[in-house]
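Here the complex is missing one protein chain, while the rest keep their positions.
Naming follows writing order (A and B), and every chain is counted from residue 1.
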Amino acid sequence: MDHSHIFIIVIELMGTIAFAISGAMVAVRCGMDLLGVIVLGVVTAVGGGMIRDIVLGNIPSALTDPIYVLTAVIVSVLVFLLVFFRRKILSDGFHPLYARLIEAMDALGLGIFSALGVLTGIRNGHLGNTFLLVFLGTMTGVGGGMLRDMMAQVPLQVLYKRIYACASIVGALSCTLLYPRFGEAVALFVPLFLVLIIRLLAAHYRWDLPRIPRE
Amino acid sequence: MDHSHIFIIVIELMGTIAFAISGAMVAVRCGMDLLGVIVLGVVTAVGGGMIRDIVLGNIPSALTDPIYVLTAVIVSVLVFLLVFFRRKILSDGFHPLYARLIEAMDALGLGIFSALGVLTGIRNGHLGNTFLLVFLGTMTGVGGGMLRDMMAQVPLQVLYKRIYACASIVGALSCTLLYPRFGEAVALFVPLFLVLIIRLLAAHYRWDLPRIPRE
Partner (left out) sequence: MDHSHIFIIVIELMGTIAFAISGAMVAVRCGMDLLGVIVLGVVTAVGGGMIRDIVLGNIPSALTDPIYVLTAVIVSVLVFLLVFFRRKILSDGFHPLYARLIEAMDALGLGIFSALGVLTGIRNGHLGNTFLLVFLGTMTGVGGGMLRDMMAQVPLQVLYKRIYACASIVGALSCTLLYPRFGEAVALFVPLFLVLIIRLLAAHYRWDLPRIPRE
């Protein structure tokens, strides 16, 4: 296993941890029990990558390499324990912090997986196909959170959140364009920061896309 | 590219447009912003075909050929702009028309994709397998709308609408039976009109299948 491969795995584990936290916290919020929290954490963390691998016709890497699921399970259990024993504190005015933590973790996972989806597509020999790569990146980025929201039956972030899908597309597109000239590291970190900045600015300044009020 | 291939692409684009309109209008109704409208329009338009291609073990054609996604994006943006600038009008008594337009577009897409699903199955060498072809056609027909309703978290048409799945099955079955004797064109248009007629008659005469009232 060469250096660049280890580097990718470390980044992928970071994304897994971020998405597992966001999934587990949504589950906690919905009043699920420990198993529910673990299931939702795992689905959020590995769901996007599984969709990507299935679309590419590969057996999902989450199934052949246990490390991602194990990481997501451990993280979900930790989140559960933390909230379980700190419930008191959480209910005494820390709610905005709580919501912000979900949002930050979600933005981090979104950035990491949007870029990793593109790189996986390139590794599968689709370097020339910009459109396919951007689609793969976006699907990997938003897929886990989409499954999370559909399973928890809360409004889908990708449909209602300020420029959520948009951030993922920008991340995937920049990764696709940067890779041929600057290589893997740049094609990973620039999109990652782009997505993070877009999401956090959007949340902070409450950027709104035009929207038609509900009838 | 031969004539028959162009012909299929034109029909497929018509289905894409019809489903993108229906998806975008559901999104507008749920109060989503521009990006949400685009995402739901695209998912509705290409979702059924993607499920079909994944089941067949192919990379989804929506990912290798950008024209379908691009069409769905443009249509969704147009729907959004139209509703955005005509909101006043829409809220002044045009609601029945609005609901009827979603229904008509949905019926058109249902007919087109039910037939195209069967033809794709035949192109993949499953001509003899009637059951598989009907299943593929139905899945392609109802898949996009199913994903749309699951993502928007509105009641699934395929589960609650008068003979919705039924129309799709009739379309797929007639396409399967007509193709060997009459070729592609007949196997496309007859099912298309059958589905349209069934759906519109069902809507007009409020045909009801037996139903057990909610407890």
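By definition in this document, contacts are C-beta pairs under 8 Å (C-beta built on N, C-alpha and C of every residue); 3 or more make two chains touch, one makes a residue touch a chain.
Keep in mind that this is a model prediction, so the values were computed, not measured.
**Student:** With the full complex in mind, choose from B:99, B:159 or B:185 the residue touching the hidden chain.
**Tutor:** B:159
**Student:** Taking the entire complex into account, which one of B:19, B:80, B:113 or B:135 touches the absent chain?
**Tutor:** Candidates B:19, B:80, B:113 or B:135; residue touching the omitted chain: B:135.
**Student:** Just one of A:150, A:186 or A:203 touches the chain that is missing; which is it?
**Tutor:** Checking each option in A:150, A:186 or A:203, the one touching the absent chain turns out to be A:150.
**Student:** So that we can see where the missing chain sits, which residues of chain A does it touch?
**Tutor:** Considering the whole complex, chain A reaches the absent chain at 27-36, 38-40, 50, 54, 57-60, 63-64, 66, 69, 80, 83-84, 87, 91, 95, 150-153.
**Student:** Which residues does chain B use to touch the chain missing from this display?
**Tutor:** Contact residues on chain B toward the absent chain are 54-57, 129, 131-132, 135-136, 146, 150, 153, 155-156, 158-160, 162-166, 208-215.
The rule is simple: only the chains that are shown with their structure count from here on.
**Student:** Quick one: report the Å distance separating chain A from chain B, using the average Cα coordinate of each chain.
**Tutor:** 29
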